[in-house]
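Only one protein chain is missing; all other protein chains are in place.
Up next is chain A:
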Amino acid sequence: MKKLIAVCGVVCVGLLSATAVFAAGTIKIGGLFAVTGPAAFLGEPERNTAKMVVEEINKAGGVKGHKLELVVYDTSGDATKAVQLATKLIRDDHVAAIIGPSTTGESMAVIPVAEREKVPLISCSAGIKITEPVKKWVFKTAQNDTLAVGKIYEYLQRHKQSKVAILTVSDGFGASGREQLKAQARKYGITIVSDDTYGPKDTDMTAQLTRIRGSRAQAIICWGTNPGPAVIAKNARQLGLKMPLFMSHGVSSKKFIELAGDAAEGIKLPSGKVIVADLLPASDRQKGALTAFVKDYQKHYRAEGDHFGGHAWDAVMLLKNAIERGGDTRATIRDQLERTRGFAGIGGTFSYSAQDHAGLNNDAFVLVEVKKRHWSIVK
């Protein structure tokens, strides 16, 4: 009997703490990032940035007098683990909201948990499926691939090039890019004359590029994350391919220029504005946030802040604003998130609504070109 009472007591305490998020004076935020494993290049800057922003917010006095507390777990890019850890954040840590996970697969796996437990989730991954169709509790900060593809196609259309070859990596990022490249081609009057893929660990893409050389393509669009695209850039140079080479936002960091070396020269790609923060005109609404982020990241970690970290920056700030506007339970935080209008962050200017939980439009990306080992904005 005593045991039964004890169990009841535990259950009651559990229920109570689930509703009163701020009971202890601090607001707990959960973070799920793939800090180790194949997606570590996403998870690490995301975790670092989230930690940094929370620290800065607390230094400045917290949110409405409450300190923020970030509880971070490493999912190592595994969907099963992400689900377990999301449950842990919700049930054991009683977080007000969750930031992450880093990859689309993990996000899709965690979504049913967030929906069932009614916890706001701000995903840092790009997959369109995450917010389309709209799910009540799920938002995201990473730009849709649609926007990136649109930027390239717009440019091609303006320059009257209509035949392209696409070369995509066979992982989640590449598959999503390939889907969008194919889906949107028609809208811009573009025909895909060659459609090839390569494996994430391939070290030579000469075969695919030779095939493209034989096609009537006027431009090559390659969709992948480091190091594959750098290999493609080098191979293309070795084969003496003259057609312009486009990359995706997956390689928009200095790392790509380091890897590709001289072969990077002249390559164009759509990118979040963070890598060209200092080149932006002062009139750009995001300029303030961007330069602050770049400077902070340099100070904390002695490394260049990239747009992956930016996704976490945006997520924390969106949450902070939602809480400031009056969100004090999981439900009201969600409602306030949905009311976000014109928030100028790192990934773009966010405006969420009941129909749109991705919140960005095509000014989130700029087209950049590598010139003398530096990024420059293509006008």
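The rule is short, and it goes like this: a contact is a pair of C-beta atoms (placed from the backbone, for glycine too) under 8 Å apart; a residue touches a chain by one contact, two chains touch by 3 or more; residues count from 1.
FYI, contacts and distances are computed from a predicted model.
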Undisplayed chain, where the name is taken from the UniProt record, one of "Branched-chain amino acid ABC transporter permease", "Heme exporter protein C", "Gluconate 2-dehydrogenase subunit 3-like protein" or "Cytochrome c550": "Branched-chain amino acid ABC transporter permease"
Among A:Gly61, A:Pro112, A:Gly261 or A:Gly326, residue touching the chain not depicted: A:Pro112
Contacting the left-out chain in the complete assembly, out of A:Thr104, A:Ser271, A:Gln286 or A:Asn321: A:Thr104
Touch with the omitted chain, as defined above, among A:Gln84, A:Gln161, A:Ser215 or A:Thr291: A:Gln84
In chain A, positions touching the absent partner: 7, 10-11, 14, 36, 73, 77-80, 83-84, 87-88, 90-92, 104-105, 108-109, 111-112, 116, 127, 129, 170-172, 174-176, 179
